[in-house]
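One protein chain omitted, others in place.
Which chain is which? They are A and B, in the order written, and residues in each are numbered from 1.
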Amino acid sequence: MGTRNEALVPLGFPQRFRQQKSNLGWLFFAVCTALLLSIPVVTVLYSVTLPTSDIWAHLRSTVLADYALNSLVLAVGVCLGTSLIGITTAWLCSAYSFPGRKLFSWTLLLPLAFPPYIIAYTYTGMLDFAGPVQTSLRTIFDWEYGDYWFPEIRSIAGATLMISLVLYPYVYLLLRTAFSEQSSSLREASHMFGVGSYKTLFTIILPMARPALVAGLTLVVMETLADYGTVHYFGVPTFTTGILRTWFGLGDRVAATQLASLLLLCVFAVILAERYSRKAVRYQNPARVQKGWRYPLSGIKAIAAIVICSLPVLLGFVVPALQLGAWTLRTAPEIIDYSFLTLVINTVQLAVIVTLIIIAASAVLAYGKRVGTHFSIPYTVNLSSMGYAVPGVIIAVGVLLPFAWLDNALDAWLQQNLGISSGLILTGTLISLAFAHVVRFMAIGLNSVDASLAKIHRSIDDAAQLLGRKTFERFTSIHLPMIRGGILTAALLVFVEVTKELPATLVLRPFDFNTLAVRTYELASDERLADASSSALLIVAISVLPILILNRSIIQSGVVHGAQT
Amino acid sequence: MAPRLEVRNVSLKLHNKNTLQNVSLQLEPGCIASILGPSGCGKTTLLRALAGFQPVASGEIYVHERLFSKAQFTLAPEKRHISMMFQDLALFPHLTVRQNICFGLKSLSESDQRARAKAVLELIELEHKGEKYPHQLSTGQQQRVALARALAPQPEILLLDEPFSNLDPDLREQVATGVRKILKHENVTAILVTHDQNEAFAMADEIGVMAGGRIEQWDSAYNIYHRPKSRFVADFIGLGSMLPATVLDAHTLDTEFGRLQGHLDPSFACGEEVDLLVRPDDLPHDDSSLITALVEEKRFRGAEFLYKLRLQSGNSVLCYASSHHDHQIGEPIGIKLDIEHLVIFTRQSPLPLGDSP
Partner (left out) sequence: MKSRSLPGVWFVLGVCLCLLGSLLSAAEVNVYSARKENLIKPLLLQFAEQTDIKVNLITGKADALLQRIVSEGEHSPADLLITVDAGRLYRAQQAQALQPIDSKVLKDSIPGQYRDPAGYWYALSLRTRPIMYAPDRVSPEDLSTYEALVDPTWKQRICIRSSNNIYNQSLVASMLAHHGESEALAWSRGLVGNFARSPQGGDRDQIRAVAAGQCDLAIANSYYLGKMLTSGDTAQRSAAEKVRIFWPNQEGRGVHVNISGAAVARHSKNRASAIKLLEFLVSDDAQRWYAETNFEYPVKAGIRPSEMLENWGKFKSDILSLHQLGELNAQAVMIMDRAHWK
């Protein structure tokens, strides 16, 4: 996955030329795809036009400020947390050499395999007052409640830490790629002027990698704001818990979707503001990349580097995985049966379907954005990827309402004109379930494909066109092979995300369609953590494999990218 | 014989600016032209309009008398049979050299493709590199591959967009001459866009100097240099300085070097105060000359020195002297005026030193 460098413009040409007629077919297709994918988000946003109920007055006077504040604190906290971990580890792994660097460079990705709510359950099981850690402390020192201070894991700080631990790989991954595309001569130049390592990082390297950092943090923020499992379990009232409370508790679905719209508009505003602030600066990497030079660390500095890199891996993967493993060993004989095979098959099946659709749609949209020059196209495309910031249950409503309407309208028309009933064609099928997941995770696929397309200079398109290739042929013969790496990255990330999705969208599923995430969540929310561990561990196991492939592909594509410039 | 390319009064706007204004030009088959101008003069836009990437607002573009562009009509680039060599070469990194070359040959049978690729590879003397990937070649080799790819489909017109700007300056002329040879061998009609006049001189049969979206002068290299039609062209091409002069009659000019005889632009009236273009090669160094000037600056150029001299009148001029005439700054040296073409412009002060980029 690369940086989202829209700023990478061809060297010689004036930036914008008018729309070519030959691209209109593709553009039409792209805009249709974008609109189709925007349906759920638009349905959610449409709620803004509905009359508000007096619940709003109640929310404003009581909890709305809390929701907003906690969401803000959480989002900022997670941004800081993931930046801190992501930047340090990515910088250490790309600029220095120390024992174990190669090992860390891929193990640092592993926490991505953990759904945030599972790591939250796991750590709570270990660290809360009644958990083994505090209990042993009390036994050893003969303490009572109130005799000692222990950090409260179920707090907003705890939630920030948990979410940061599993989301930092996005920042790490994007920055590592960006750093590797930067010429090491930049670092050398900076060192020659006598600027220290940290200063180099913050004055030269990071500002240059800003698009990558921002792309990573955008994903992180959207995922954080949509997180329900962790904050709900930790009792932190955020926008997301507020949305569901308004719906389930106050019984006002419309007000709940209006809250979700408010959240969406905030996210949209932040993204636009960031884009605007970035407009003036161009992030063009030098044409020829000097590579390979890493500053060797030894002694105490090497040990420090090892400690810094191993902490996130230990805390974000090894410790919770061991805890899950321990629980699984205890409960597996009772819990694991043949139904697990179905769960695994369903999980993988859903993930594969969703991944394929997202890849195809991302390619259509990203390339549409490339060939389309009308200013509205990027906005339309971005709208279709906003689902990532919406809690799954709300997405489910956004899918359910229009699909059910469509089904019923079609049925009514057929009955009236042909006298036959089509019943529900979309609702309650794998189609609507897959569609909801596609909408939810479109951002990941689109970001990645878009970023790798942006790295291709536009003169390549022009050359192919002058050599007689039409829009579609250009895409298949030139762009598709060139962005294979980006597509693979997108596919693997989406696969991992779908596998570990909190099963909120699963209210759309067909009868008796269960996945590992459903099983895990049902047991975990029934407070049977140990029993949930088998399926949770399977989710992690299924996600680890793509992550490993992902790491390999990035190392390889790094070589290819270095060569092509 | 009909012209290969004809551009009639083409205008277009970009970002609400007149990027091209009434541009007209004609190109005979096999002719290599160069569009020369500073950055932002519209030369790349003109190229893109020819390629079909940029629709025109008014005027027409014909190739072989077939209409390619007019207002509200732009023949798609892929249907124009025009090739282009790009500044960044735009080689497809995932294809081998041979695949790159065959990319534009999909209408041919496979055996024809092979034959054509072989022929072009021989032309650029890279017969043995066909299976290499672009990144495995040197910059110069990549340059030739880009040329070969553009030539392979035997285009009506070849467009070259500053293709040598990545090369070292001393290599550029050499490569440009090599490319010219290949183009002439293939009898290709080509347009080169550049801001480097040496590149243009080395490549082109005809040169168009562009400024502010207009073609200032379309002429041979010799005429562009020695008979510039505007002060801008005189300024932009080559080195030189302006010397105040007075028109005495249709053939005589009065300067501080004395009276000069020659053909003068008849639009100037007798007694009019004008500026005379003096190229450094019009002012040979002559130790025996009675006219002396003080050395203000000097630049060593290997075979010769370029001196900037201050005349007694206070005007500055440029002068070449062979490099064994090494004079110190402040030293007076003798010069004489040996000028063949009297190029004069309406007086404009103060006079900028025409130092081209």
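Just so it is clear, contacts are C-beta pairs under 8 Å (C-beta built on N, C-alpha and C of every residue); 3 or more make two chains touch, one makes a residue touch a chain.
Keep in mind the model is a prediction, meaning the values are calculated, not measured.
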item: Visible chains that the absent chain touches, using the contact criterion stated earlier; value: A
item: Residue among A:114, A:234 or A:317 that touches the chain left out of view; value: A:234
item: Residue among A:467, A:493 or A:523 touching the omitted chain; value: A:523
item: Touch with the omitted chain, as defined above, among A:129, A:202 or A:413; value: A:129
item: Contact set of chain A toward the excluded chain (per top definition); value: 55, 58-59, 62-63, 124, 128-130, 132, 134-135, 138, 144-145, 152, 154-155, 232-235, 237, 241, 244-245, 247-253, 330-331, 334, 353, 356-357, 359-360, 364, 393, 396-397, 400-401, 403-405, 407-408, 411, 421, 423-425, 427-431, 434, 476, 480, 504, 506-514, 518-519, 522-523, 525-528, 530
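In this text, only the chains that are shown with their structure count from here on.
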item: Interface residues, chain A side, partner chain B - complex; value: 10-14, 16-18, 20-22, 287, 457, 459-460, 462-470, 477-478, 481-482, 560, 563-564
item: Interfacial residue positions of chain B with respect to chain A in the complex; value: 14-15, 19, 44-45, 48, 51, 53-55, 74, 76-84, 86-90, 92-94, 103-104, 106-107, 133-135, 149, 153, 161-162, 166
